[in-house]
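Working notes for the structure below.
For this depiction, one protein chain was excluded, whereas all remaining protein chains were kept in their positions.
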Amino acid sequence: MNLVATMATDLLEAKPVVNPITAWERVKLARHPDRPRTLDFIHELMTGFIELHGDRVHGDDRALIGGLARFGGRTVMVLGHQKGGDTKENLERNFGMARPEGYRKAARLLRHAEKFNLPVLTLIDTPGAEPGVGSEERGQATAIAESLLAMADLAVPTVAIVIGEGGSGGALAVGVADRILMLENAVYAVASPEACAAILWRDAARAPEAAATMRITAADLHGFGIVDEVVLEQVPAHERPRAAILAAGAALRAHLDGLIEEFPGDDDETRERLRDARFQKFRRIGAWREAAWRDSGLPLDGHAAG
Amino acid sequence: MNLVATMATDLLEAKPVVNPITAWERVKLARHPDRPRTLDFIHELMTGFIELHGDRVHGDDRALIGGLARFGGRTVMVLGHQKGGDTKENLERNFGMARPEGYRKAARLLRHAEKFNLPVLTLIDTPGAEPGVGSEERGQATAIAESLLAMADLAVPTVAIVIGEGGSGGALAVGVADRILMLENAVYAVASPEACAAILWRDAARAPEAAATMRITAADLHGFGIVDEVVLEQVPAHERPRAAILAAGAALRAHLDGLIEEFPGDDDETRERLRDARFQKFRRIGAWREAAWRDSGLPLDGHAAG
Amino acid sequence: MREFFQRRGKFRPRDVDQDGADIQIPEDLWVKCPRCQELVYSKELDHNARVCPKCGYHFRLRARDRIASLVDLDSFVEWDAELRPYDQLEFVDLAGPYAAKLKQTQAKSGEHEALISGWGTVEGRPIALAVCDFEFLGASMGSVFGEKLVRASERCVAGRLPLLTISASGGARMHEGLLSLMQMAKTVAALARLGRARVPHLALLTDPCYGGVTASYATIADIILAEPGAMIGFAGPRVIEQITKQKLPDGFQTAEFQLEHGMVDLIVPRFELRATIGQLIDLYERPSQQDSPNGVSAGDHREPAPVELGGHYGN
Partner (left out) sequence: MREFFQRRGKFRPRDVDQDGADIQIPEDLWVKCPRCQELVYSKELDHNARVCPKCGYHFRLRARDRIASLVDLDSFVEWDAELRPYDQLEFVDLAGPYAAKLKQTQAKSGEHEALISGWGTVEGRPIALAVCDFEFLGASMGSVFGEKLVRASERCVAGRLPLLTISASGGARMHEGLLSLMQMAKTVAALARLGRARVPHLALLTDPCYGGVTASYATIADIILAEPGAMIGFAGPRVIEQITKQKLPDGFQTAEFQLEHGMVDLIVPRFELRATIGQLIDLYERPSQQDSPNGVSAGDHREPAPVELGGHYGN
């Protein structure tokens, strides 16, 4: 074959792991007000949780929380976006939209975890990072970038799980993990379907169409090789929260155990190997082709060598 | 001798290295408006200075500046407090009183220096860290502590010089160096003589008395083993700034060369040895005695074993 | 309610220059709460961990009372009690020589210096403590303060013992001049080594906590705790008001203000402190112990153990 072509992932073989309900329906499930939230997972799955506060520079963000806890016989650092259960709590939690303080706290707690060789678990559930004058003034972009860097550089095992809404950079900021899990009715997207529809369809009301073409479901993202495991919800999590939480807990436990078995100890060599494996994981993500030069007379586009 | 006694430094042997002018006169010289300031030293002694700005979280402090430059055939990171030359610049520079942004910028630039194995020079000239509502809200204490920690942890050679006023924690924040130099008419104190007089004499006007008893001159501090070298001013620096700057430059150069000769390379072993030497330097500072237990029948106080 | 701890007078250090009796507070004294202005019976206050039973105000604690309130009965072993401050500067102010002031203060406070250090167990778990005594010259940070903290930290590195610092301080000790300022560098450098050894440092900030202490070792801890209502800052409120001519905002520099501004991890009421410290040591000390067969840790939700206090110093 004359064409040099690579694909990072093989879409053709990806199969939906669940019944075909629409992407937009999943968005509504992911945002359901009764869906279990980060603290519900922490309190059900962990013991001895001590929440740690503050970014040491400006404030404490209640929309992105973290602390130490016992999970599966280990001390872990757990981080996650926290939405509110009612209007009052949602105002306090800023609807789960973190500010720079949240990402700086995350970076601080990640360094803390590394210092004491504690594995990190992150729970993702946010519409996105807060857009606002104050957040811009205090460096929202820089804060997110530094949280990404802290996660990429981390020398301890990390498992992330999208439990509800995985919204854009504000979600990814705590998502650069060795394993990425997703609950079946969670979604994870580069932008909200409404925002995408407003830009590309010039009509936010066409969000359902946008949701479908954006490929934001757990099954899609598993197919793209981004998500390592989809945690099934026998019924939607808001109907039986405890079942979903326990299923998530079992999956988190299994992946964490696997990572620790693969990367035991905290010697320099193991740490480097772990960082390297994480890099390679993200290194592979993307879709591209390599074309031969035009002047070699070859066609510019070819078929994927799946 | 029955008494267990230690002294970290030997005051008895310390001799004034200069003519006996009073401590208060030195305070006035140190604060003289025409005394050369940090940027004067940088521009005279270094080339290719590129000032780097910002703490990446809130702002850029013009009272504590820093950047990359060439000095003595090396690239160095240089940091220093910057007072203004006139009222307008003094307002811009906040009279050399740094805010949390300044100390966070310092910590950032120190980490930068370590990453690229660049020696660090710091120039100290401040009445102290700014006391104010905004500075407290943004964690002045925490920012200073983190700058101290960054300096203590640094794995590259560091030389500090007090060029004018060394005021309290705001000065020390960039003063935890391997070598500490002082210009002859600089002062370095735990509090301003006015503040000390206001508290201990209940009268700020008695600052001259306070200055004398506080032992804040270069000669005193050399005697206590805190200052490694006093750089003589043949005439006070504000009268012949260039002479003072060049003398300071030669001393900085000699100490930096000495450190790099003693700690060449950036391998782990050398870095650890350097940190250890710095720790031992500060470890020794202080005055105390060790008394035997009362119930052993020994006197509680004894003479210093010089 | 159980007695939280015995009266302070009973925790007399073993080597005071003068008998502690003359500074004992009579048991029948009434104390006025500075927050709610109510009169509280002194003994009741002691029984209540010196927390106002009316409004929850946390009265200041002496260092030895604090230690007694935290560690397991008879478990505390003091370190470096033989270190003595020394007037190297020959400092003299309006009140006379520093050397004389030291003697006075030692007699009045029953302590030789403003920092008491040692180790003990909290709910059975070993931990080092370095605790400020604000009654000793405002727990200003002199050479002995620094030296004791550094020695404690070195022992923690050697023994991999977690360190709890409990701070309350007015700042630097002017009578020791630049030697005092340098204790900031000295203690931070020591704790940097503790950090590189990956031994946890927990800090508790109590009322009042200012200046050199807040701007050095206390705020670089791995976990920063604070007592409710404690005043914490760099510059004192009066200084700031004088210099800026600004009215200070409500609640300025309280522990709650510091939490809101991201400077402390959590505020712990005095009654919960022992349990929280125990829980934290536990989290660090057995990072990956299999403690239950079904994947969920057991025994992490300990009930706060009954607080057994102070007896080992005398009663």
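The first chain written gets the first letter, and so on, giving A, B and C; residue counts start at 1 in each chain.
Just so we're on the same page, contacts are C-beta pairs under 8 Å (C-beta built on N, C-alpha and C of every residue); 3 or more make two chains touch, one makes a residue touch a chain.
Quantities reported herein were computed from a predicted structural model and do not represent experimental measurements.
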| item | value |
| --- | --- |
| Among the chains presented, those that the missing one touches | A, B |
| Candidate in contact with the missing chain, chosen from A:70, A:83 or A:138 | A:138 |
| Residue touching the undisplayed chain, where the options are B:31, B:240, B:253 or B:271 | B:253 |
| Option from B:23, B:118 or B:274 whose C-beta touches the chain left out | B:118 |
| Residues belonging to subunit B that touch the chain removed from view | 45-48, 50-60, 68-75, 101, 105, 112, 115-118, 249-250, 253, 260 |
| Touching residues on subunit A - with respect to the absent chain | 4, 7-9, 11, 129, 131-133, 135-142, 144-146, 148-149, 151-153, 168-169, 172-173, 175-176, 188-191, 196, 199-202, 210, 213-216, 221, 224, 226, 275, 278-279, 282-283, 285-295, 300-301, 304 |
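Heads up, the rule we're going with is that only the chains that are shown with their structure count from here on.
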| item | value |
| --- | --- |
| Central chain (distance from its CA mean to the mean of all protein CA atoms) | C |
| Length of the line joining the C-alpha centres of subunit A and subunit B, rounded to whole Å | 46 |
| Chain centre separation (subunit B, subunit C; CA means) in Å | 29 |
| Where subunit C touches two or more other chains at once, by residue number | 195, 261-263 |
| For subunit A, residues that touch 2 or more chains besides their own | 56-58 |
